[in-house]
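Here the structure is laid out as structure tokens; the discussion comes afterwards.
One protein chain omitted, others in place.
Chain naming follows the written order as A and B, and within any one chain the residues start at number 1.
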Amino acid sequence: MDFEFFIQQLINGITLGGVYALIALGYTMVYGIIQLINFAHGEFFAAGGYMGVILISYLASQGLHPYACLAIALVLAMGYCALLAMAVEQLAYKPLRNASRLAALLSALGMSIFLQNGLMLTQGVYDKAYPTEITSGGFHWGLISVSYMQIFIVALTASLLVGLNVLVFKTRIGRAMRATAQDKVMSALVGINSNRIIAVTFAIGAGLAAAAGIMVGLYYGSVSYTMGFVPGIKAFAAAVLGGIGNITGAMIGGLIIGMVEIFAAGYISGEYKDVFAFIILIGVLYFKPTGIMGENVDDTRV
Amino acid sequence: MDDKTPILELKNVVSAYGRIQALKGISLKVYDGEIVSIIGANGAGKSTTLMTICNIVKAVSGDILYKGKRINGVGSDVLPAMGLCQVPEGRRIFPRLTVLENLDMGAFFRTDATGVKEDVERVFDLFPKLRERSRQLGGTLSGGEQQMLAMARALMSRPKVLLLDEPSMGLAPLLVKQIFDIVKEINSQGVTVVLVEQNANLALQAARRGYVLETGNVVMEDDAAKLLANPDIRKAYLGE
Partner (left out) sequence: MTIRESKKKWLACGVGLLWFLILLWPMLGITPDGLEFGNTLKVFGYVAVAALIIMLFYQVQQAGRLEAAERPLKAVGGAIQAAYEKTPTWMVLAVVFALAVIYPLLTGRYAHDVAIQVLVYVCLGLGLNIVIGLAGLLDLGYIAFYGVGAYTYALMSLHFGLSFWLCLPVSAFFAAIAGCIIGYPTLRMRGDYLAIVTLGFGEIVRIILNNWMALTNGPNGILSIPRPEIFGYSFRSLSSMYYVILGIAIVTIISVYRLNYSRIGRAWEAIREDETAAELMGVNTFLLKLLAYAMGATFAGFAGAFFAARMKFVGPESFTFLESAMVLAMVILGGMGSIPGVILGVLALVALPEVFRELELYRMLVFGGVMTLMMLVRPAGIWPAKRVGRRSEEAE
């Protein structure tokens, strides 16, 4: 029983951790390239969740197969959030490239509040229910149960993470992203348009966050306009835990934060589960600001 | 030769960091195929001159002409494709990219994959040390190797004009000589070179003509040999 409970928590932890990892990547890539905590990133995640439910509902009403609905909605929502992120970057961050960090940070915060309330105004203050029946059912072994949804989430997360790694470490654009993060002047001197690369970075991060938003919507059954806030901080904690700017680190950090949250909720206290991620964040920043991956695996920075 | 149009020309170029003027009206000409040396003390504005040519530092006034066309305000990132390429002060190789990736970055704008491959081989022949280290991270190379990598990376863009900022900085004398030999070899293959140096002696020996910069102004320009023979220059920049 205890062992089964443990395994169950482990499975849930991987599911949630994968979602956090996806969000954390956006933070870490943007921080890696322009040293900005993109407060609005949580809102990209929330917007993705909403776009998912809007599109799935619409497509389902058109009589499409549920899986087709899900696939199309996923792609479109990722694209939508990519556009949203590029607009935010262009409008609120790009003019402040040479301003103080405080100014950029406050601009990001303003955007976060703006987008959150924009979501509220367009989508209403009440939670919006996800049509979870499209992925109902699952496997059971004794007391352990794994829903198809969890399998879907883990599989999708894994493939997105693999895809991102290929993109960043194996392609021309990925090389340009890493070069820009390392030295903006020099990358301009070899012919890289850093503004374009930064826009691409925002788009990729927001796309991943949108995917995470849809998964969270499916997993918990609903989305709300404030849903970006707490997962946003937790994902940032994950990014810091893995060493900010470090892509592999963000993935590992996300998994750890997800695990910690699930296990803390299961074994310690459900009410205070949100506190643990914050404590990890503060602890890491206090004792080891470079994160668990340390400095020596720097080559995985964007 | 002076009646030919220069491949690169600065006319009265002024540029500034914030409100502090670093260049106060620089004029200079570089002709196709030559090595031009810019010498001057620390802080004279040599690096700023190169950065202004590449539009990293914006020119406040004056004209920068490349192949007869005004390039003020042309984005830094499109200049390499036009054949104008800089190896900046301190090399600035990408420390967390491998040597090979660094070279690929040099050819970023190029779409001819086979040509790029050939050029990698070509620069490896020029700098055999780099071939051994091709999978190593740039940041783990020694100073001399980093300088070679920086120059090799620049060559990957097949430049017409190569701007070199203090290639000898911080290198052992033997290495310095090697680097200068390579500069001359690159030049002999048809690349025009603008050589910024504090090591005035070697720079003027390698160059055909030279400019002397002082606090943002050109104070002297002449054939390199004449500058080398000039007692004032010898006193001020060659430590005699």
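Note that in this section contacts are C-beta pairs under 8 Å (C-beta built on N, C-alpha and C of every residue); 3 or more make two chains touch, one makes a residue touch a chain.
Keep in mind the model is a prediction, meaning the values are calculated, not measured.
Colleague: Of the listed residues A:Gln116, A:Ser187, A:Thr201 or A:Ser224, which contacts the missing chain in the full complex?
Modeller: Answering carefully, the residue with contact to the hidden chain is A:Gln116.
Colleague: Given the contact definition stated above, which residue among A:Leu55, A:Ile256 or A:Met293 touches the chain not shown here?
Modeller: Residue touching the chain left out of view: A:Leu55.
Colleague: Tell me, which residues in subunit A touch the chain that this view leaves out?
Modeller: Residues of subunit A in touch with the missing chain: 35-37, 50-51, 54-55, 57-58, 60-61, 80, 83-84, 87, 91-92, 95-96, 99-107, 109-123, 229-230, 233, 236-237, 240, 271-272, 274-275, 277-279, 281-282, 285-286, 289.
The working rule: only the chains that are shown with their structure count from here on.
Colleague: Need the CA-centroid distance for the pair subunit A / subunit B, whole Å please.
Modeller: So the centroids are 43 Å from each other.
Colleague: Write out the stretch or stretches of subunit A touching subunit B in their complex.
Modeller: Touching subunit B: residues 172, 175-176, 178-179, 182-183, 185-194, 298-299, 301 of subunit A.
Colleague: Which positions of subunit B touch subunit A when the two form their complex?
Modeller: 54, 56, 75-81, 85-86, 88, 92-97, 101, 104-106, 108-109, 137, 153, 157
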